[in-house]
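Single-structure report; data block below.
Every protein chain of the complex appears in place save one, which is left out.
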Amino acid sequence: MAGHPQLDPDGLPFSADRIPDDIFDEMRARNLARWPTGAEIDLDEAAAYHLAMPKHKQLGWVMRRADEEGRCLTQPRGGFGTLELQKELMTCLDKDGHADIVPTTTDSYTRNEQWENAANGIEESKKAGRSMLNGYPMVNYGPKVTRQLVEAIDKPAIVLSGTSMPRLTSEVGFAAGYSGYLGSGLAYTASYTKEVTIEQGIRNYQYLDRLAARYQDLGVELHRRQPGFLTGTNIPPSIAILTCIIDALLAAGQGVKNYGLELGQTLHLVQDAAAIRMARELTQEYLQRLGHDDIFTPVTSLHWMGAWPYDDAQCEALVAYGGTLAAIGGAVSVTTKSSHEAFGIPTPEANAAGLRTTRMAVYLARHIRLDDMPEFKTECNMIAREVRPVMDKILEMGDGDVAIGTIRACEAGVMDIPWSPSNHMKSRVMPARDADGYLRIFDCGEMPIPKDVMDYHHDKLRERAARDNLPFDHELAVSSVYELSENLETLIPFPWAAE
Amino acid sequence: MAGHPQLDPDGLPFSADRIPDDIFDEMRARNLARWPTGAEIDLDEAAAYHLAMPKHKQLGWVMRRADEEGRCLTQPRGGFGTLELQKELMTCLDKDGHADIVPTTTDSYTRNEQWENAANGIEESKKAGRSMLNGYPMVNYGPKVTRQLVEAIDKPAIVLSGTSMPRLTSEVGFAAGYSGYLGSGLAYTASYTKEVTIEQGIRNYQYLDRLAARYQDLGVELHRRQPGFLTGTNIPPSIAILTCIIDALLAAGQGVKNYGLELGQTLHLVQDAAAIRMARELTQEYLQRLGHDDIFTPVTSLHWMGAWPYDDAQCEALVAYGGTLAAIGGAVSVTTKSSHEAFGIPTPEANAAGLRTTRMAVYLARHIRLDDMPEFKTECNMIAREVRPVMDKILEMGDGDVAIGTIRACEAGVMDIPWSPSNHMKSRVMPARDADGYLRIFDCGEMPIPKDVMDYHHDKLRERAARDNLPFDHELAVSSVYELSENLETLIPFPWAAE
Amino acid sequence: MSLTPEQRGKLTLVTGVIGADTHIVGNRILSMALEKEGYKVVALGALTPAEDFIKAAIETAADAILVSSLYGQGELDCRGFRDMCIEAGLEDITLYVGGNLVVGKQSWNDVEARYREMGFNRAFPPGTRTPDVVDMLDQDLKGRAGGAAA
Partner (left out) sequence: MSLTPEQRGKLTLVTGVIGADTHIVGNRILSMALEKEGYKVVALGALTPAEDFIKAAIETAADAILVSSLYGQGELDCRGFRDMCIEAGLEDITLYVGGNLVVGKQSWNDVEARYREMGFNRAFPPGTRTPDVVDMLDQDLKGRAGGAAA
């Protein structure tokens, strides 16, 4: 039963505790046996492979340096169904896109551990002469072959695999030389799955984090990263940050030291800067409160994760502004999209163009910071006042164990996520955009957000309802989902033609 | 001799005084006789034509409304060598580009009153099946035919004609139904001509402004506008604003009431917002000081006017950021460019795309303002401390007559402009970009900018010289001309590949 | 041409997102909108195997199945969907599919043709809004709704 400590198939009681070495060894053995390419993996050999790479190809090191130097690195997404297509793509993103971090997105069968289907997808892709998979089937190709990809580029490589079942993919990815891995137990389970329980998701990522810590023991600092963007659909900063804190605490529990926090952009200059600031600050606050005082938690800002417009020219503004927001907000890296977003996975060329536009926007942002702006301080304060009561309640519900507290909080709706496909989330919380373009919370469901804070959100949303002549109801949330995909005629018409 | 009151060919002593009605009538008669289409012009008929247009096609009204409603309108540039091409272009900018203001740029022969050459250009364009002229030869086509253009769109139309010889073009433009006209005596003469004296330029624009005031007397409020962007080449805000003030005072002297101020973007969020704010504030300060307290002076922000990058994707960032800067800076309109900028006059499609990207960026800027940001206040203060001493000196040099003061100030270098082609400007002032991306003044020539202000500029530029490992010399200015046209490899390389 | 809410009330639609696809937002908004317009909606949610659509359609005697696919692998997931319907005795069921139906930005005409060939009655491109879906359903299902169209 959710909400109560239980033994999982690995024979461990569910908790935030570090997985004991002997049990972890057994878990690994069972895991690697699930698909033939698992047999290629040898941790010591893999660690040596990482250590032999130049520093600038090691994402853990690169993120630390970028943070020290105040840089905002660029990273796209990208995966195609065959090794050949993927190699071409990564080379293009590296060379033509000037990507600082080069990704490999896995396909959705791989994410769901349907490797037979993925094998079929490879064949179909080869037959069709185009990718039939939405990513690279990393487990099918296995680590040895996949090293060709890491070797084809001169930047660090990261695995992007939105799933709550990362056990084998992470083994393959790290062994292949990827020094970054995106994903986390709460965030991905809540936003990418329907039936998987939050326990299962958390446990799977505890495995991954424990694995990363093993590499750390061998001298290899991998970069782990949390996808706070969740369903990408109007996630208010406080909710994203809550998942950042929870997943960071879970990772720290397994021994991870280099843990990035991702935030989808709200597309509001002030709110995004506040979110970036507070994600790091509040995560550090809780990490330290729980005794973890040596965890590096850089923030990555993501280009708009909701629905995009269907006009390339409109998209260019979202792409460019995405660079501006990340850089002015002080993010250590920005994850990019392209003008193809609303239609489909971009071509390598469109993807590279999105990177360059973003990079130029980062350049143009110069060293501007909003720190001294009163509106920025107000938003920072609002975020803190939303996050702390919920986070404190979660820890309380778990009697200090964040893993257990999280399960109970999700079950009770104390921790909640908008638009979740998961059966294990209430998904009662409802965001909507206010008249000044801030994302606000229309309905906080069971989340213990203080009344005066919710009043503030409601006041702002009432202003918008009045302006748009809408009732103050859920329609505010639905229209906010569509908002940025609307055409310009709708968003900002020539105002006086009728007069 | 420059610097001294003199009689010009119109028999008027040179001054800022309003041109007397009788002399103006004579000037008009002589002017209209210079080319056959001048005979088509009847002021009363033209005024009636304007009055019959719906308000939303009258730029004077539209600028006032946009200002009241806090909007940032979009306007492109655009001119082709034949009526047919121009009609297609304007329709495209209106419909596909959602332009709020639709332009007609004249060709360079027209600007230089070489109407025979323009006639030849029309023929050559027809023969070649593409535009051989860089704009629309408005005088050759004349007002009657040109009304077809104004009637082809459902937005206000503006004439863009960078020249110091606007007498006939403005007559034709207004008579054709254009309700806006860009250009001014000091700004354009200093940046678009070599031999024309500043006196001649100012007098020519006094004619134009007097003509606009005639329409005003007939109940038609036209929108006049000043091109403070000058040579477009790293113009520091204070210098642009000085020309705004001077030209606004000159226009007010002729009776103009609706006078826009244009500023090329520095591409720095804070500096541009400060420039927009201070352009309006300081212009009003001097207008009121000289007794003009009913002049409407909205500010227009212009997409980067210096050299553009040669990569479309990089350009997209400049286009989008241009919308962001204008809207956050509080400009009433933004004049757009496109990803073709570095190569040539854009196709209608590329031009329309630039408009849409900008429009989306304007939307995304929401209602953000930087007013309470300390850095913004500092820059506002710097600008005021540069402008006032120079402006006061100019007025002093003219014994209160701004026209005469301007001539003497230009001659002495007290009023100066960077990179000017004019023999009548010293062009000793030299701007350069500092390490934080602000445009600073490396050398102020003879401009009476206070020493402590110049020290501030120099400190900032020394920081940049140190960072870039350059000597503290004119090379700072030259490299700043190229800066934004550099490729990404140069601007922001992957930093650690060599380590 | 459009049906009344009462007429729509006699019609049952099965909705869901096929395969390993988690994109629930558009599907949920669509399901809510269809329900609001009067249709009986059986919403299977994200990550729904093809078989589950058919099972639900049989159980509820559905008039149409609306398949969402956003993540690009719909072309693989939807293969044989019509055949499975026929095997299950749902010869006449109306099949719609919508979303981002292929990997990448491809010509919509090609994509539509591919899905028509797979046996879908209609395919809907990215950006489809709910009122247009209601219009089409009214049109395609009016024969089954009984009573005169409003």
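Which chain is which? They are A, B and C, in the order written, and residues in each are numbered from 1.
By our rule, a contact is a pair of C-beta atoms (placed from the backbone, for glycine too) under 8 Å apart; a residue touches a chain by one contact, two chains touch by 3 or more.
Model, not experiment: these values are computed from the prediction.
Partner chains of the missing chain, restricted to those shown and counted over the full complex, are B. Across the entire complex, the residue among B:A435, B:M454 or B:V481 in touch with the chain not shown is B:V481. Of the candidate positions B:N134, B:T169, B:Q226 or B:T357, contact with the unshown chain belongs to B:N134.
When the whole complex is considered, the residue among B:F24, B:Y109, B:F174 or B:F376 that touches the unshown chain is B:Y109. From the options B:N140, B:T169 or B:T233, the residue with contact to the chain not on display is B:T233. Residues of subunit B in contact with the chain left out of this view: 107-109, 111-112, 114, 117, 120-121, 124, 130-134, 162, 191-195, 231, 233, 307, 310, 340, 342-347, 350, 419-421, 478, 481, 485.
The definition used in the following text is that only the chains that are shown with their structure count from here on.
Because contacts link the chains only in sequence, without closing, their graph is best described as a line.
Here the CA centre of subunit A is 45 Å from the CA centre of subunit B. With centres taken as mean Cα positions, subunit C sits 55 Å from subunit B.
Between the CA-based centres of subunit A and subunit C the separation comes to 31 Å, rounded to the whole angstrom.
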